[in-house]
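Note that this complex is displayed minus one protein chain, with the remaining chains in position.
The first chain written gets the first letter, and so on, giving A, B and C; residue counts start at 1 in each chain.
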Amino acid sequence: MNYTEKVMDHFMSPRNVGKLDTYNAIGEVGNASCGDIIKLYVQIDENNIIADISFQTFGCGAAIATSSMTTEMVKGKHIDEALKITKDQVAEELGGLPANKMHCSNLAADALHKAIKDYKAKNGIV
Amino acid sequence: MNYTEKVMDHFMSPRNVGKLDTYNAIGEVGNASCGDIIKLYVQIDENNIIADISFQTFGCGAAIATSSMTTEMVKGKHIDEALKITKDQVAEELGGLPANKMHCSNLAADALHKAIKDYKAKNGIV
Amino acid sequence: MEKRIYLDNSATTPVRPEVLEAVYPFLTEHGGNPSSRHKEGRIAKTAFENAREQVAHAINCQTKEIIFTSCATEANNSVLKGYLSGLRGKVVKNHIITTAVEHPSVFATAKALEKDGYEVTFLPVDKFGRIDLELLKSSIKENTGLISVMMVNNETGNIYPVKEIGKIASEKGVLFHIDAVQAIGKVPVDVKEIGCDFLTLTAHKFYGLKGAGVLFVKWGKWTAPFITGGHQEKNRRAGTENVVGVVGLGKAIELAVSEQAEESERLRKLRDHFEKRVLEEIPYTRIVGDPDGRVSFISNISFRFIEGEAILLKLDYEGIAVSTGSACSSGNLEPSHVVTAMKIDPEESHSSIRFSLGRSTTLEDMEYTVEKLKNIIQQLRSFSPVYDKFITQNQKESDRRVQ
Partner (left out) sequence: MEKRIYLDNSATTPVRPEVLEAVYPFLTEHGGNPSSRHKEGRIAKTAFENAREQVAHAINCQTKEIIFTSCATEANNSVLKGYLSGLRGKVVKNHIITTAVEHPSVFATAKALEKDGYEVTFLPVDKFGRIDLELLKSSIKENTGLISVMMVNNETGNIYPVKEIGKIASEKGVLFHIDAVQAIGKVPVDVKEIGCDFLTLTAHKFYGLKGAGVLFVKWGKWTAPFITGGHQEKNRRAGTENVVGVVGLGKAIELAVSEQAEESERLRKLRDHFEKRVLEEIPYTRIVGDPDGRVSFISNISFRFIEGEAILLKLDYEGIAVSTGSACSSGNLEPSHVVTAMKIDPEESHSSIRFSLGRSTTLEDMEYTVEKLKNIIQQLRSFSPVYDKFITQNQKESDRRVQ
């Protein structure tokens, strides 16, 4: 039921918060009625490396912590590698999440995939 | 629910217990399956006064106390006066009885009435 | 020990020292069963029955009208289900009227009964959480058997007009049940004056122990025993009596009711001061509930653009205990049925925090809480996408206006 120490750490001191000054990809998932909205701002460089990333999150502790964790996990990674990151990996990296939070509040990886896929489509990358 | 002090007194130190050496009337009520048997031994003198009385009781605290109380109440009384004594009066004299004991365990007055009526019938008293 | 500010007294209250003192002998030398005939039993019985008198005195009824239960949830189940099993085989009176804002112990139970083929009307509420008495009246039909309305709502603190409902119910010959869990010790609760047939309480909302509750059943009225077996509570609730819980409940209700007027006033001042500061110093906040008809110890405030749990956790870290929506449904992620019934918009429905004050609450606590809140709300909004969007739009609009 309770959050792990790592979740609490990412929740209390979230990494990469806010909106990047410059970004070339955005991914947003969730909606207010389910209580979670996660928006990622991503700066992808010419080698398709995630040079910088930040998040805005409306949501519970788990939503904020998973957002923060996801940005940390993918910063500096090639976008194709980043696409391989799953929600389960994010939860695992945080030492686990309460069962009722696994599904609804662990959306950051989805937002990331969305951002990358949009970027790829826009830039004709396959 | 609990017994009054007076009930406990009559239960712990019952008056007039056992079987009189001489008696000319007996009254028995109750049966083992309902858990109460009361038997009174009565010595009625030529003036129809209860000269002596004793009881044997198989039963709970209330049954023993009401038996004891009844014998005290009627000793020295004329049988016609004794016949007027009711179970409610016995209970009252004891300061009350728990509701569930009023009915089943308060039988001594009945036994007394039986003894006197038998005596009257046998001796042709009307 | 770390300093803590406990503002979750609607969820549960700690045991107060006088209650501990009252129950202590029954945790040590007096271990008897009230149903036993020996001295140990009689001591337990006497204390147990003394608690019954304390309750009867507190709500102005007779001792024989009190049934002790394990909690209000059991008592509410007993009324709703027991009332119905009293009807077994009869087709009439299978309609219940309740509200859309009841505690789950009534709400979910009524929903379950509905599934079982009974007819239930859930009275809607307006955006302040108020019910419409005219609607209640007109909802009563030939087959209406029971009205169940809470006295004080556990999420908003709204007070419902139970006296008026009692009048309507008795005019129409319908039984009336009140869930008074959040009312006792907070407003006067007098069953004679109200005129109800059933009323439920739970000890742990007024500084008693968790695990002891009360079901008042007006003399002459009847519900089928819900828990069957032994002869306890005159065959109306079987099971060995919870001596410690009930003795504690007795002491707690005696104190709660005797201190009610003064304590309510004290908390009203603290609560009003707190709300004034929050509404003035933190933008985009508002009171959830009926501003004109609330108990004085609950403050439900929505902080737009942020989700409640995040606020709760940050406050907790700062030493302040609060809850989001109903504590009873905190295992859940949905906004509560109460907030939903009030038609608060989905985003805001996730943003509300319930501050519930209690005996330990001081002015310093409330000042400290305001200060911490200001930081926390500002910080959480700083990375809220909803806030960002709102501000950006506002900016555009004001830019447009300026042009």
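Details
Everything below uses one rule, namely that a contact is a pair of C-beta atoms (placed from the backbone, for glycine too) under 8 Å apart; a residue touches a chain by one contact, two chains touch by 3 or more.
If you're wondering where the values come from, they're calculated on a predicted model, not measured in any experiment.
Touch with the chain omitted from the figure is made, among C:Pro104, C:Gly129, C:Gly157 or C:Gly289, by C:Pro104.
Interface note: of C:Gly82, C:Gly245, C:Gly289 or C:Pro385, the residue touching the hidden chain in the full complex is C:Gly245. Looking at B:Ile50, B:Ile64, B:Leu97 or B:Ala115, the residue that reaches the missing chain in the full complex is B:Ile64. In the full complex, the hidden chain is touched by chain B at residues 3, 8, 11-12, 14, 17-19, 28, 31-33, 35-39, 55-61, 63-64, 100-101, 104-105. Contact between chain C and the unshown chain involves residues 1, 4, 6, 8, 11-15, 20, 23, 26-33, 35-41, 70-74, 76-77, 88, 103-109, 112, 116, 202, 204, 209-212, 227-232, 238-245, 309, 312-313, 315-316, 321-324, 327-332.
Operating definition for what follows: only the chains that are shown with their structure count from here on.
Between chain B and chain C the centroid-to-centroid distance comes to 57 Å (mean Cα coordinates, whole Å). Centre-to-centre separation of chain A and chain C, using mean CA positions: 39 Å.
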